[in-house]
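Complex shown without one protein chain; remaining protein chains in place.
Chain lettering (A and B) follows the sequence in which the chains are written, and residue indices restart at 1 in each chain.
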Amino acid sequence: MKRLRFLFLAPAAVVLAATLVAPLAIVSVYSFLSRGAYGGVTEPFSLENYARLWDPLYALIFWRSLWIAAVSTAICLILGFPLALFIAAAGRRKTLYLSLVILPFWTSFLIRLYAWIFLLRDTGLINTALQALGMIREPLPMLYNEGAVILGLVYGFLPFMVLPLYATLERLDPSLIEASADLGARPFQTLFRVTLPLCAPGIWAGAILVFVPSLGTYLTSDLLGGSKTILIGNLVQNQFTSARDWPFGAAASLALMIVAAALLLAARPSGERML
Amino acid sequence: MRRSLAVYATGAYAFLHAPLLILAAFSFNTSRFTVWQGFSLRWYAALAHDRELIESAGNSLLIAFVSTACATAMGTLAGYALWKRGAAWISGSLYLSLATPEIVTGVSLLAFFQWMFRYLNLRLGMHTVILAHVGFSLAYVVVVVVARLRSFDPALEEAALDLGATEWEAFRRVTLPHLSPAIAAAAMLAFTVSIDDYVITSLVAGVDSQTLPMTIYALARRGVNPMLNAVSTIVVVLLGLMVLLSERLRRT
Partner (left out) sequence: MIGAAASAAGCARGPRLNVYNWSDYIAPDTIAQFEQETGIYVRYGTYESVQEMLAKVMSGNSGWDVVFPSNAFIQPMRQMGLLAPLRREWLSHLDALDPAFRQPPWDPGLHWSVPYMWGVTGVLYQTGLHPPPLAWRDLWDARMAGKITMLDDEEEVLGACLKMEGYSWNSENPAELRQAQRQAIAQKRLLRAYVNAEVRDQLVAGDVTAAQAWAVTAAQAIQAAAGKLAFAFPAEGFGRYCDNMAILRESRRQQAAHRFIDYLLRPSVSAQIASAAQTATANGAARQLLPPSLRDNPVLYPSEEVLARAEWGAAQSPESQKLRDRLWTEIKSA
């Protein structure tokens, strides 16, 4: 058993060592260095970057990012669950419906965000249609606000919720649902007391795959939010691009990872291991 | 219940596909801007002449297929092993790979590769990109596969072992088939994160490994360009046809 397990874990472990552990070690070292004159890092070593982070400005940025990520994850769950249910119950067409969910995401996210701008802007498709139908008189401000950012995040991460949910829902034994109905439960009761607990691993997986990456998002807040609010992803991105302060970016990024890890540890369902 | 789910699903699919349809529509626009001015195939014609764009699309597809295959295989095996008995530092690494902002992964990978290349006679190229892609896709595969395994009854495997199967046989004939929907879903996710990755790829790509996202993001910086709509439409139609075809083949 041990040998099989070792063989199974080895390839992934090697890849992770090369693509994550070693680079992460480098990032950690960077976070204690100082910025080079035009980018890159130089000596001296110091704790200055972490000291800089200890500032209400950055706490506010962290808090905003956490809030937006949490809301987006919740909405993804609410919107994604019925869709996953539909696909799991679709019989022979399951894989087809599943592929249809993810197919749009095989094109550039950036260009699709531009398409959303076209849809949401004041002279965009939605406003023009609504005005033509006489439903509104003034265009609705659907772009360049926090709501637009959340919409963009939900749009961008929905498949990452739907696919893990599907993976667990597909396993669901329909007879359990039937039994619940036979015992007199109404559909909603069955949903909350039978279905949801059974697919809890899927919900947890989907939440991880949506919440954690969306903490580091920068493109959506730039394009749909009008770049008016700075989130942790934007902050880190800036440090490695226009600000050319890699050590500070490294420190901010490590802080983000620690916060994300702490949240996951605190929030995981009782009895579940981390993964 | 079934009917309301179907209605809801239609709405959800519309939400997911609406931007894509708009993209496709504007790829036939005469004007460069998002103001409709007439039907035209000029952007598709321009595409055919753009050597860089076509090559980068090809590179992206190659990288996506190879890294998806590797990540799915490695991730499934690793997920299974982790489910049997946890390994803290591997699980931890997987989480960290999800939590790390892309630019940090990209810059640190670049630094790591360049440090390594001082001792090996190598350069940045397709191999570094594929390695990077497998690296960040692993977490997605493992998370999905483990989620599925959580609802799998270990007694089934034990029964197989009692009946004389080896561990490998038990895994291959009992657990693996049960996992196939999760593996399919995981592979799709891995393909998705690979084919549209910009930040990490642009930093670890070599001179000859320009990918489609790199070309697109560089072009998009100058403003919306319908040529990008055209190439996206073609890519999605091609991949969609491929999916349909594999469905057909699978059912026969």
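By our rule, contacts are C-beta pairs under 8 Å (C-beta built on N, C-alpha and C of every residue); 3 or more make two chains touch, one makes a residue touch a chain.
For clarity, every value in this text was computed on a predicted model and none was experimentally measured.
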Next item on the list: Check each of A:I61, A:I75, A:L169 or A:A255 against the chain that is not shown and name the one that touches it.
Entry: A:I61
Checklist line | Identified contact with the non-displayed chain, of A:S28, A:Q131, A:T195 or A:T229 | finding: A:T229
Next item on the list: Out of B:V7, B:V35 or B:L176, point to the residue that touches the absent chain in the complete complex.
Entry: B:V35
Item checked: Residues in subunit A touching the chain absent from view -> 35, 37-40, 57, 60-61, 114, 117-118, 121-124, 143-144, 222-223, 225-230, 234-235, 238-245
Notebook entry, point to check: Can you list where subunit B touches the absent chain?
Noted result: 31-35, 46, 48-52, 54-55, 58, 107, 110, 114, 117, 123-124, 202-203, 206-208, 210, 214-215, 217-219, 221-225
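Following the convention adopted for this analysis, only the chains that are shown with their structure count from here on.
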Item checked: subunit A-subunit B separation of Cα centroids, rounded to whole Å -> 15
Next item on the list: Flag every residue of subunit B that touches subunit A in the complex, lowest number first.
Entry: 1-2, 5-6, 8-9, 12-13, 15-20, 22-23, 26, 34, 73-75, 77-78, 80-82, 84-88, 90-105, 107-109, 111-112, 115, 131-132, 134-136, 138, 140, 142-148, 150-152, 167-168, 171, 178, 181-182, 184-186, 188-189, 191-192, 195-196, 198, 212-213, 216-217, 220, 224, 228-229, 232-233, 235-236, 239-240, 243-244, 247, 250-251
Checklist line | Sites on subunit A touched by subunit B in the complex | finding: 1, 4-5, 7-9, 11-13, 15-16, 18-24, 26-27, 30, 79, 82-83, 85-87, 89, 92, 94-116, 118-119, 125, 155, 158-160, 163-164, 166-168, 170-172, 187, 198-199, 201-202, 204-205, 208-209, 212-213, 215-216, 218, 232-233, 236-237, 240-241, 246, 249-250, 253, 256-257, 260-261, 264, 272-275
